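Here the complex is missing a single protein chain, while all its other protein chains stay put.
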Amino acid sequence: MTTSIGVGLIGTGFMGECHALAFRAAPAVFRTRLGARLEAVADIDAGAARRAADRFGFARATGDWQDLLADPKIDLVAITSPNLLHKPMALAALQAGKHVYCEKPLALNAADAAEMAAAAAQAGVHTMVGYNYLRSPAVAFAAQLIRDSAIGRVTYFRGVSDEDYMADPAVPMSWRCRRDQAGSGALGDIGSHILSVALHLVGPVAEVSADQKTVIAERPLPAAGEGRERRDGAAATTSGTATVENEDQTHALLRFADGTMGTVATSRVAWGRKNHLAFEVFGTEGAILFDQERMNELQLYDRALAPGDRNGFRTVLTGPAHPHYGAFSPAAGHGLGFNDLKVIEVAQLLDAIAGGPAAYPDFAAAAALERVSEAIGRSAAERRWVGVES
Amino acid sequence: MTTSIGVGLIGTGFMGECHALAFRAAPAVFRTRLGARLEAVADIDAGAARRAADRFGFARATGDWQDLLADPKIDLVAITSPNLLHKPMALAALQAGKHVYCEKPLALNAADAAEMAAAAAQAGVHTMVGYNYLRSPAVAFAAQLIRDSAIGRVTYFRGVSDEDYMADPAVPMSWRCRRDQAGSGALGDIGSHILSVALHLVGPVAEVSADQKTVIAERPLPAAGEGRERRDGAAATTSGTATVENEDQTHALLRFADGTMGTVATSRVAWGRKNHLAFEVFGTEGAILFDQERMNELQLYDRALAPGDRNGFRTVLTGPAHPHYGAFSPAAGHGLGFNDLKVIEVAQLLDAIAGGPAAYPDFAAAAALERVSEAIGRSAAERRWVGVES
Amino acid sequence: MTTSIGVGLIGTGFMGECHALAFRAAPAVFRTRLGARLEAVADIDAGAARRAADRFGFARATGDWQDLLADPKIDLVAITSPNLLHKPMALAALQAGKHVYCEKPLALNAADAAEMAAAAAQAGVHTMVGYNYLRSPAVAFAAQLIRDSAIGRVTYFRGVSDEDYMADPAVPMSWRCRRDQAGSGALGDIGSHILSVALHLVGPVAEVSADQKTVIAERPLPAAGEGRERRDGAAATTSGTATVENEDQTHALLRFADGTMGTVATSRVAWGRKNHLAFEVFGTEGAILFDQERMNELQLYDRALAPGDRNGFRTVLTGPAHPHYGAFSPAAGHGLGFNDLKVIEVAQLLDAIAGGPAAYPDFAAAAALERVSEAIGRSAAERRWVGVES
Partner (left out) sequence: MTTSIGVGLIGTGFMGECHALAFRAAPAVFRTRLGARLEAVADIDAGAARRAADRFGFARATGDWQDLLADPKIDLVAITSPNLLHKPMALAALQAGKHVYCEKPLALNAADAAEMAAAAAQAGVHTMVGYNYLRSPAVAFAAQLIRDSAIGRVTYFRGVSDEDYMADPAVPMSWRCRRDQAGSGALGDIGSHILSVALHLVGPVAEVSADQKTVIAERPLPAAGEGRERRDGAAATTSGTATVENEDQTHALLRFADGTMGTVATSRVAWGRKNHLAFEVFGTEGAILFDQERMNELQLYDRALAPGDRNGFRTVLTGPAHPHYGAFSPAAGHGLGFNDLKVIEVAQLLDAIAGGPAAYPDFAAAAALERVSEAIGRSAAERRWVGVES
């Protein structure tokens, strides 16, 4: 019989729902050694918590996340609140001896992230940060190909993470645009995803030279304060405006620790892009291309695997031969979706807790990412190459 | 509080797992009016049934599907057994007054399908047949565009459904290749999917002219009889061979009832194709292109929506503005996966039972599809245009 | 020193210009053994002939094409007049002992084409018909791959040739819509191109089952009679209309002589398509995909050339390793254009005349194509399978 752990979820927005669905599905999909009991859900809006509990099958609901800490039936706390709250919630959960699964970015700055990583190390629990695109079977396969030297030694990484969710100047001001609540703008929100891929595929970054810009300087204030953000930007607004405090676009030249060249770029005002997390990795024997908007395929070039007149980038459709995919379907080309990535993430965390391979990226890995992110911000501000402290 | 119905599932293969996951997820994802209780799972292999019950959370398991019929806690029977068994199981379930959710194809021939449709009508229950690609948000959006005349009056439909799961001559003989167990070959297995799209998007078919061919005439016998098929074809085989009894490739010219021209084509030996269910629909004002291998996008051309020098096929990434998508994610371009299609299917059936719009395609619609399919087979055999009886 | 032959060109429209440019360029590009002297150009509009002579460097111009026949300096007559005139012009040129390079379709019907092929055989000269897409390096490479069994034995050919040049009902009536001047509609105009590819890649066709339809039944009459057609459809029209006499859409099931299945389909009212001559060829070991709108690439799948988890369709960019390309550029991926295809065609004809490999398709091959085309028309009219006379 399967043992299980009790889960307490904080937050009921987009990511909160994803987590709830993932905890429901992961044990069945992956036959994890450890099951998950949905014990309680917390939201500052107690009614929203209640509704989420009903919908997803949590045993209890609360308007106070601190209730989860004292709950002996809860072994793991999942945090999907606004970025600002990640730190106090995670520290409290760690102190209560809970495993912690936290949405990205881990914190608003590198120092906070480091503090959280230290607390996790001291607590001796399992942690995981939600860089979900690392779970894309095609991304995981790219990592495996690189590890296996299928494209030789990596010589160049180029990554972008572009969306257009703030391209319309009518999208109102929100916490995402405030430095004290979100930290950086595009970089922390979606750029951190492509950074997570860069670090996972190529390795640590040693130095960066970056630039940033706020394209839309002022945004209308939402009608009723800065409440729950709506992804489609269709919120009612007032005639007042507020100044956007963080950047819409960031890009950076990278030097990885081994000397490899790289770049990352990100924009939240890139018209037409919906989830364009894309990269090109070149190596001495081949190349890999990927775009999350076509997440179920990868382009692979290997110089050796075809005669010259028959060679070219090969569109590999993911299937059970690739990482994670087989748990969902025995048939190639049938495709996973975004929500499945969270299922994979949760399964890996459950298996880690059950004694399997360590969860990745944990708080330590996410703190390392925040150091790169912070170096990018500093480089842009000081207009010079900045080394990443390690 | 949500009322719920009890579900009994027959079969624990690829589709059985999809159904189980879908019944678990659909009420939460779609907030259906009716919940689903996983009451019992049946498989001819009682151990497999047991393992599936543990994995997916069914209350009971059985090696005899007939146990489900007498079970008063079961309101709905889901059938994912080999094609041959769809008819006896569905008829028994209908007779027991259960709602029936049956995998495609409904039956091995049009007469059986008609008999099943009649039984369903008499039973007065809800039925649904698993033509899951109709749930693809892009396909559902195409249907909506056509209904709204966004491409004018349809003038031409071309559809294909190609895979390569039997392209390797080493793939052993299985029930799929036997006429008495599977009926037709590629046509019934994957071709029926593109037929379902044709009928849904354009309307009833009046006449067909078709051709078929078995490309690989003999296949090795599997080592231990013709047991559970393995999707990857890696089964051990003996030195003996058997003659394939149905076709690897079918194609047909169609005349829809309103005179519109169309074609459908299908192959199970199309190297490189994994789930290439694709269509082109042309109309008097535009055109729509789709490929299930890139299920999260659709190509749309509308002559009126751009100046001539800026016009072209537009790659529309699906999002919450499109059918079904918003239940899964508030963010466009994040993508659904194959398993999500079954979640949509189940949600529609639950909502139909709860008094919402009628489930589609039900047994009557699937029986109509089987009449077209049978006309295609007859046309190929008799090498002439054949009318579809209505 | 290079010997050369004298060229007489009939027609100064789109194709006339292509021929003129091609005769100017081919000897230099391909270093053909035989040069080409631009002796004379004829057009029913003598002024147009004069202007073309000035522009392209023909020595003489005339309003009477028959002048070319008696001209002893002219060794080769190139015919780019409306379809109706191909036969009388070609027969006269053959009788005058000239080599003949004729635009497609060779004639309005199979009997005329056969008569022309017989006359060519009797004249003992070289002939060539302008099925220019056979010269696309990617198409020629596909032919070579098939010949070399790179995708095994061919099991299925699917081809389409779609454009939207008559999709707008405001495009006026023209000779292209009249049966006595154009023969069939989409089939003869653009469908013949995909037929030429089918015959070249797979071989002779034995039987067809076809269907056709005129989607736009009436078209406005052009303001000043049915003069020179304008490709952009922007001609002034009167309030009168005329009935379109041939079809906008044709499709056909094919059985090749060796039993291989195939289809061809064509539409001149396919919104969004500009030059979508596309095909899929499946074989026992792989598959090839091509679309002339992306003429500089080809998609190739070969089951043997990659491990399963790294396989997929490979986008092969054409380059000097592929047929014809190297004459234009030493660098792969730089791309040829449409006009280059006519340069290749002319070079092959010049080399054939100089004693190289026989020109293809010559009148005999084009007459064989017309037999298939005619069988398609008859099959559609009689709604039955029709054998192709050989």
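By written order: A, B and C. Residues from 1 in each chain.
Definition applied: a contact is a pair of C-beta atoms (placed from the backbone, for glycine too) under 8 Å apart; a residue touches a chain by one contact, two chains touch by 3 or more.
In this text the structure is predicted, and so the values were computed from the model without any measurement.
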Contacting the left-out chain in the complete assembly, out of A:Gly13, A:Gly35 or A:Gly283: A:Gly283
Contacting the left-out chain in the complete assembly, out of A:Val215, A:Ala242, A:Ala321 or A:Ala354: A:Val215
Residue, one of B:Ala111, B:Ala170 or B:Ala306, that touches the chain absent here: B:Ala306
Positions on chain C contacted by the hidden chain, ascending: 2, 14, 18, 20-21, 24-25, 27-29, 31, 54-57, 163, 165, 230-232, 273-276, 292-297, 317, 319-320, 328-340
Where the missing chain touches chain B, by residue: 141, 145, 150, 297, 300, 302, 305-306, 308-317, 319, 321-322
Contact set of chain A toward the excluded chain (per top definition): 151, 155-156, 158, 160, 167-169, 209-211, 213, 215, 249, 251-253, 255, 259, 261, 263, 265, 267, 269-273, 282-287, 301, 303, 311-313, 383-385
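Everything below uses one rule, namely that only the chains that are shown with their structure count from here on.
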Type of chain A:chain C copy interface by residue overlap (half), same or different: same
Centre distance in Å when chain B and chain C are each reduced to the mean of their C-alpha atoms: 41
Computed distance of Cα centres, chain B from chain A, in Å: 34
Where chain A touches two or more other chains, by residue: 297, 317, 319
